[in-house]
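The complex is shown incomplete by one protein chain, all other protein chains being positioned as in the whole.
Right, chain A next:
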Amino acid sequence: MSHTAQNAAETARTQNAPRPRGKSTLTAGQMPSWVWLAVLAGALVLGAGIVALMGGGDFNIVGWLIISAILYVLGMYITTRVMENRRKATDGLWRNLVWAAFIIALIPLVAVIWSVLANGLSTLIANPHLLWEDMGGAAGGDVKFMREGGVGPIAGGFGHALVGTLMITLFAALISVPIGLLTSIFLVEYSRGGWFSRAITFFVDVMTGIPSIVAGLFAFALMELVITTFIGDTPRHLQMVKMGFTASVALSVLMIPVVVRSTEEMLRVVPNELREASYALGVRKWRTITKIVIPTAISGIASGITLAIARVAGETAPILVTAGFVANFNWNVFDDMMTALPVYIYRQMIFPSAAQAPDPSIDRAWAAALMLILIVMALNLIARIIAKAFAPKKTGR
């Protein structure tokens, strides 16, 4: 047996000795692998020439890159068409177009991160106290700062805004996570596709599209109604409506549909056979849901919730109309106004603390914007870590 196999292998070797490189019938008619580099170089040189001619001495780098990219895509198509065939040329054209679309989509993201880093990072590094100080007395500090020629530490900080964002988002999550979770459990596990569940799904979809300012106005009106009905309607009571908790209600209006939708998707992908296996062991429905269905889907649910939190942490308008804006620390969401980070950025940019000295305010706004992006990124990262950590373990052999 092994003898025959050996013979066969030898025959194969002698008959199919490797051909000289590039002569294989399988690779015949292909362009050399360096062609794309040549076309790229040509496109860049030609693009530079065109831009120099059009610009009249003043060289525009962005224009150069765009024109070179167009030239490269066209050049590759023509080259492939000439050197290979039409099918491969079309294939290459679409591949290049897809890549171009990907790069174009990436540009805004990179640009946002770059501009925030460029404008905010140096301020934040030079003035770390911005993270834990509030704006008490900052206006006077700003005027002094400008009078001294714009050197030295910037006054004030956005510690109170960090606290505000933290507390408002925390309470928004406390409201929306249980409601959202239970709603999606009802939709997936209890409703049997009746008109009620279809109505819920429809309204959740509608809620996803609610403009955030409307959510803010709704929360304001709701809390006003609650307070005037149950507490009182003197001006002092009406003033109470503007508090952190009202903003939490507004944010939870935005958050609930996101939580419902993502949790629903996650619960639906839990295989039905796991539920049946649990029922067949004589386990009740509620225990099956809490012990089998949710643990199986927990990674997706947790990351969905984290992403929903990240999504509402950056809201400005609904917080501005509900929680207002203050210059000092306030940890109590049920009493007095609160500042959130996005509102802080908006106020600092549009209404500088000291009108005659706006520069420190703008620097603080950029530093706060950087901090906000860092928070959102951290939440996204946490979502990924949660998804990894909770995912059912597959290996174990």
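Operating definition for what follows: a residue touches a chain if its C-beta (ideal position, glycine included) is under 8 Å from a C-beta of that chain, and two chains touch if they have at least 3 such contacts; residues count from 1.
In the analysis below, contacts and distances are computed from a predicted model.
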Out of "Phosphate transport system ATP-binding protein", "L,D-transpeptidase", "Acyl-CoA dehydrogenase family protein" or "NAD synthetase", which one is the UniProt protein name for the chain not included here? "Phosphate transport system ATP-binding protein"
Touching residue (missing chain; options A:Gly29, A:Gly209, A:Pro235 or A:Gly282): A:Gly282
Per the whole complex, from A:Ile292, A:Ala354 or A:Met371 the residue touching the absent chain is A:Ile292
May I ask you to list the residues on chain A that touch the chain which is not drawn? 192-193, 271, 273-284, 287-288, 291-292, 295-296, 392-397
